[in-house]
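Up next is chain A:
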Amino acid sequence: MMEVRFSGFGGQGIVRCALITGKAISLYDNKFATMTQSFGPEARGGACSSQLVVSESRVLYPYVTVPGVLVALSQEAYNLYEPELGNGGILIVEQDLVKQKPDTGRVQVFPVPATRFAEELGNRLFANLVVIGFFAAVTKCVTPDAVKKALPELVPGRFLKANIQAFDKGYSYGNEIMAAKSGASVMADAMSEGVE
Partner candidate 1 sequence: MVRKVKADPKGVLEGPHFMDGDHALAEGALAAGCRFFAGYPITPSTETAERFAERCPEAGGLFIQMEDEIASITALIGGAWGGQKVMTVTSGPGFSLMMENIGLACMTETPMVIANVQRGGPSTGLPTLTAQQEMMQVRWGSHGDYRVIALVPDSPQECFDLAIEAFNLSETYRTPVFIMTDETVGHMHEKVVIPPASEIEVVERNWYTGPKDQYKPYKFGAENHMPGPMVKVGDGYRFHVTGLVHDERGYPQATVEAGKINITHIIEKIDSNADKIIRFEADQLEGAEVVVVSYGITSRIAIKAVMDARKQGIKTGNFRMITAWPFPEKQIREIASKVKAIVVPEINYGQMVREVERVAGGRCKVISVNSTGGAVHDPSEILAAIKEGRS
Partner candidate 2 sequence: MNQNANASFAQDNPMSQFLRMERMPHIWCPGCGIGTVVTAFAEAIKKSGLDLDKIAIVSGIGCTGRTAGYVKLDSFHSTHGRAIPLATGLKLANPEMKVVVFSGDGDLFSIGGNHFIHAARRNMDITVVCVNNFTYGMTGGQMTPTTPNTANASTTPFGNYEFPFSLPFLADACGATYVARWTSLHARQISASIKEALNHKGFSFIEVIAPCTTLYQRRNRLGDGLDALEYYQNDAEIAHGIDTREVDIGYQSKIKIGKFVERDKPTYLENVNQKYTNVLGDEYQLYGKTTPEKEAEAKAKAEAAAKGAV
């Protein structure tokens, strides 16, 4: 079982990240995914977060407890959620927006210039798809095929192609990073004990 938290500030497409990934996993990757998010005025602006619990069998407890993966796209989100990331967990940060604490080796850090990549593709709004691509490559939690199948109803039709490009960009960048890490599985430490 894998617990994932996507976090950032309002407008970065944080909820959409979890929706796309959750839909891809549960509809097209033949696994179970439960997605939750914070609601209400307290959840608008400031640090925004959405959560995904992924499992080979039915998810029971719907919320994340000790996330194995944290995606932090803003400084505030990083400050708030990094401490709860499990030991050995995967931390994906937007490297241009998050200034990290000195690395103690507690967690595995994967920086990605998602916003810059998205801007190169024409619009910073695609940054969340770059992140999903990068996330897919690093965690192997979701397959690229499944994400591409999940996209059509979740992004505006006229931006579908651009979103797929953004995903591919993040995915190939993620693969480069992983190849540099000589293929060692980063997942083992990030998995939590699931209920089968």
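We take it that a contact is a pair of C-beta atoms (placed from the backbone, for glycine too) under 8 Å apart; a residue touches a chain by one contact, two chains touch by 3 or more; residues count from 1.
Candidate selection criterion: all candidates are chains of the complex that A comes from, given by their letters.
Please read all numbers here as calculations on a predicted model, not as lab measurements.
A.B. asks: Given the complex, what touches chain A, 1 or 2?
C.D. replies: Here, the candidate touching chain A is 1.
A.B. asks: Touching candidate 1 in the complex: which residues of chain A?
C.D. replies: 18-19, 22-23, 26-27, 32-40, 42-43, 59-63, 150, 195
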